[in-house]
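Below: one structure, written as structure tokens.
For this view, one protein chain was removed and the others were kept in their places.
Naming follows writing order (A, B and C), and every chain is counted from residue 1.
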Amino acid sequence: MSNLEQFRQEVSAWLEQNCPESMRMPMSSFEDIFPGGRNPEMSNPDQKVWCDRMAERGWTVPHWPKEYGGGGLQKAEINILREEMSRIGARPALTSFGISMLGPALLEFGNEEQKREHLPRIVRGDVRWCQGYSEPNAGSDLASLATAAEDKGDHYLINGQKIWTSYADKCDWIFCLVRTDNSGSKHEGISFMLFDMDQPGVTARPIKLISGSSPFCETFFDNAVADKRNLVGEAGKGWTIAKYLLTHEREMISGFGSAPKIAVADMALESIGADASGRLANSVLRQNIAQYQLDTMVFGATMARVGDEAKAAGGLGPASSIFKYYGTELNKRRNELNLAVLGESALGWEGEAYSEGRVSRDWLRSKGNSIEGGTSEVQLNIIAKRVLGLPDA
Amino acid sequence: MSNLEQFRQEVSAWLEQNCPESMRMPMSSFEDIFPGGRNPEMSNPDQKVWCDRMAERGWTVPHWPKEYGGGGLQKAEINILREEMSRIGARPALTSFGISMLGPALLEFGNEEQKREHLPRIVRGDVRWCQGYSEPNAGSDLASLATAAEDKGDHYLINGQKIWTSYADKCDWIFCLVRTDNSGSKHEGISFMLFDMDQPGVTARPIKLISGSSPFCETFFDNAVADKRNLVGEAGKGWTIAKYLLTHEREMISGFGSAPKIAVADMALESIGADASGRLANSVLRQNIAQYQLDTMVFGATMARVGDEAKAAGGLGPASSIFKYYGTELNKRRNELNLAVLGESALGWEGEAYSEGRVSRDWLRSKGNSIEGGTSEVQLNIIAKRVLGLPDA
Amino acid sequence: MALVLNEEQVMLRDAAAGFLAEKATISHLRDLRDSGDEHGFDPEVWREMTEMGWAGIAIPEAFGGLGYGYTGLGLVLEQAGRNLSASPLQSSVLVAATVIGELGSASQKEALLPAIAAGETLVSLALQEAPHHAPLQCAMSASKEGDHFILSGTKLLVMDAPAADAFIVLARTAGAPGDDDGLSAFLLQAETEGLSVAPGKMVDSRAYGTLTLTDVKVAEDQLLGDIGQASKGLGHALDIINIGLASELLGLSAEAFERTAEYLKERKQFGRVIGSFQGLAHRAAELFAELELARSIVLQALQKIDEGDPDLALYASAAKAKLCEVAQRATNEAIQMHGGIGMTDEYEIGFFIKRARVVQHLFGDYNYHLDRFACQSGF
Partner (left out) sequence: MALVLNEEQVMLRDAAAGFLAEKATISHLRDLRDSGDEHGFDPEVWREMTEMGWAGIAIPEAFGGLGYGYTGLGLVLEQAGRNLSASPLQSSVLVAATVIGELGSASQKEALLPAIAAGETLVSLALQEAPHHAPLQCAMSASKEGDHFILSGTKLLVMDAPAADAFIVLARTAGAPGDDDGLSAFLLQAETEGLSVAPGKMVDSRAYGTLTLTDVKVAEDQLLGDIGQASKGLGHALDIINIGLASELLGLSAEAFERTAEYLKERKQFGRVIGSFQGLAHRAAELFAELELARSIVLQALQKIDEGDPDLALYASAAKAKLCEVAQRATNEAIQMHGGIGMTDEYEIGFFIKRARVVQHLFGDYNYHLDRFACQSGF
């Protein structure tokens, strides 16, 4: 028996013994996702049990090195772990910004002390992290951020405001872009800093969106304190880390267009009916749906191609630069089509008859896809400059 | 009997006596338009007879003052002249750039001597004019023109190249933008000059377009001479005159979208057929045609509205700024639809079966509509800046 | 008729603009929404509007109206669109009074129109039975029993239903769904036995209701017009109604655009006012062009109503289709160009897109009317 086969047997046996029954049920809502934290919100106490057991083996983040609390697994082993979890329907034990965003940044840019302090706590789900990037006057132009961090010897004193901080009201720590220097160009003088949200100088206020409540917050810093050992990388060199993470974020958001969904054409046939030849009765809507489904198919082929190219060449080709832009625009089209197809039943806001406005709220929420994580305009600028080599204005 | 009624009777009687029978036939080709000139091209010698008779009374340009050879007529009288000509089907006696472009500029900016010298010759059709504006490196950015006019005391020496000079190979004189000064901003130092094309320093070469032969020329000046008294306005202040004339030109070109045409839907029904319910058999093409016809109807309503507003308020409203842009884009859509509707029969280039490529050549020619006379991009810039008040880049 | 407003119309428009910008703004709509107001409009503001005669603008003087025609009503609806003013101006005035004007007998008009014009009674139309507008698909049966009819079934998307005093209910006295013949209109009081209203809020924060009729007994004199002959008059009324809604969409789109253009002049990114970026500037200029086209077709269609043009159906579908297209683009661009702040409930721009989609959908959306425009054009 090969090592991998033996590994599979061990994993299978361990999962069978350790994964609680309730953690093998399909997730039914956002609350079933476990983000960890000091006082984690749970839909079921088994969430913490399951997370703790997985974290003990480092399997909440199986690809991180063992010395930082990760599983230290190889690619083939990680695939086996995934397959075996999937076989019994085991839920992910821990899903967090710490794993997807801060961790990679620390592994790339953090010093040894920072890695040893923060990574294991992320693996265990002890600390829930939020991201402090955008400010009211620094949206697409993120680098013009103004939140000030004043050097006070062993710590920084932080004053200013962030916006669009996801779950800031529920998170324990923040990784935050602040300005430590105003003298140079706007890209210089930005620093990447970590600090505890549970201190008097920090206030977070949830933002209500046009689609209803949201995880986003406005976050205010009034003489908040960041210990100097929690400056990641050099002071004034935080922009490099920010750009690294923005790429991560865009790849996450670009997945929107690709989620499996009921074919909009089927919904339309049910809602509007077909003519004698089997064609959708409204020919205008039919064309709009055909164009959408064609572009969805073609976008899917492109994601597959880029994936195959990456496997073959070991890196992402230029086509990947269109994902965020095209995926989010496609999702907006899909949501507008939902309205056209479902008609009256999509336009409700409250009441059971309208599923509490699920369709309309999703539609409104989709409008933000092409704004958050770099607007479509910023994406087009990036393609024009970096891929096509067109000069700056 | 009122004066106007008496005028109508006189006009009617004069036209009956003086308009040659052949000049009462509908025009069947471009050659039937009479542009005048030293050696005018004619499809029929009556063209010159008719022009001469009309010019004698100043009626080739009835609204210009009598002292410059015009008819000196009032609006009401001009309308009567038009109505009476239209009643007997009389063709316009003279159609020229001199009337539509140079004349208005001279009336506004020329000195008395220039008006007395040039306007009567325009009225009589003695001189055919062309316009020297664009250069190879000054297209949308017209003001960056480089054709140089060097001050030689009593005359200027002109060197450089113009492009898109309509009928330059057939015209007698040119009104031309030249640079008399390089020291200031690009809008300064431009002068508006008139000179004879029949001199050794001037060469005109027709340009072949993607649609076939065209009236456009490349025009070269190699020590061409312009007499100083033919500088219009002040030296270096020609940009004001150029802008004045550009507005004229755009209004002429924007008419493209509005010409009466066979409804494209009727052509499609004939070429593709209808389904049982009477709808065009191809539903995708049907939607494209519907969108085009809707926009054509809506654009027509807008031209009517702007016209009515102008009558009511005595000036063009902001909606007129969209004419050139929208009209030319609409005409391009129309020509693409012709291809989709007529299929194979629209794609021919030579041979009788394809009417010598009439449809395909029209289609190719239409691509230039949104380039000549200020590109669509320039039109959008103008709307953004002048109408919406958006700031410059 | 020249495509310009006359003096009377300009005064009416300016009066409406002034009043609504003070009394029925987005801020008022927000308050109504957040207070959970059942009716979705302020009866006091509505009273003032009716006192100014707005409920009777398009109603002939013989029936207690001002007789200004639909061009006048369209101007007020345009201003209501600009301010997202919540009132029964759509449900009772544009829709119900128009249907009554088309279908009712002289005595029915005398009984109903002055009361609507005075704002004393609120009538709403109960037509739709499925998620999409398809008037001839009406299937609700009205079976004759002795000297009365029995109606049973469900009607969706009844505007201002919770506040309505009466409903015009479309039902079949003969024929099958899809048939022209056999459609009849009945006037039912809200408190009629067997009629119940399930209220609901749509995405625009306005009140709508689902009407359920269970063996409702209706007398013959509640028939509006002739039995089985409602479809022609209803069709003409729907053309007028769609042109009125196009007017509202025009105001709404123009306001959303103008607010966006202002924002483009204020907001700075990358050290520049964002309106100086040509990518945004060109899109704004294109949208301006579309809005000018929209303005033309709405005015033309309104005038065609008042001229009694026989091709009104063509103009109605042209106006509604074009305005659906323009409103969709204008409201989408409004949010995208505002960026993050446009996504927040606190900022007002998001209210436009919500109202827009409901008005776009009412009585046929873009897909419905572009298809109908092609049919009306003979292909």
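In this text, contacts are C-beta pairs under 8 Å (C-beta built on N, C-alpha and C of every residue); 3 or more make two chains touch, one makes a residue touch a chain.
Everything numeric here is computed off the predicted structure, so don't read it as measured data.
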In the full complex, the chain left out is in contact with A, B, C
Where B:N3, B:N111 or B:N137 are the choices, the one touching the absent chain is B:N137
Looking beyond the chains shown, say which of B:M42, B:V225 or B:I272 touches the absent one.
-> B:I272
Could you tell me which of A:L280, A:L337 or A:L364 touches the chain that is not displayed?
-> A:L280
In the complete assembly, which of A:L177, A:L209 or A:A268 touches the absent chain?
-> A:A268
Extract the touching residues of subunit A with respect to the undisplayed chain.
-> 263, 265-266, 268-269, 274, 278-280, 286-287, 289-291, 293-295, 297-299, 301-302, 304-305, 308-309, 311-312, 318-319, 322, 325-326, 377, 379-381, 383-385, 387-393
May I ask you to list the residues on subunit B that touch the chain which is not drawn?
-> 134, 136-137, 139-141, 144, 163-164, 207-210, 212, 271-272, 282-285, 288, 332, 336, 339-340, 342-351, 353-354, 357, 360, 364, 367-368, 370-372, 375-377, 380, 393
Missing-chain contacts mapped onto subunit C = 277-282
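As a convention for this text, only the chains that are shown with their structure count from here on.
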Interchain centroid distance [CA atoms averaged], subunit A/subunit B, Å = 58
Between the Cα centroids of subunit B and subunit C the separation in whole angstrom comes to 45
Round to the nearest whole Å and give the separation of the Cα centres of subunit A and subunit C.
-> 41
Where subunit A touches two or more other chains simultaneously, the residues are 283-284, 393
Residues in subunit C with touches to at least two other chains are numbered 277, 370-371
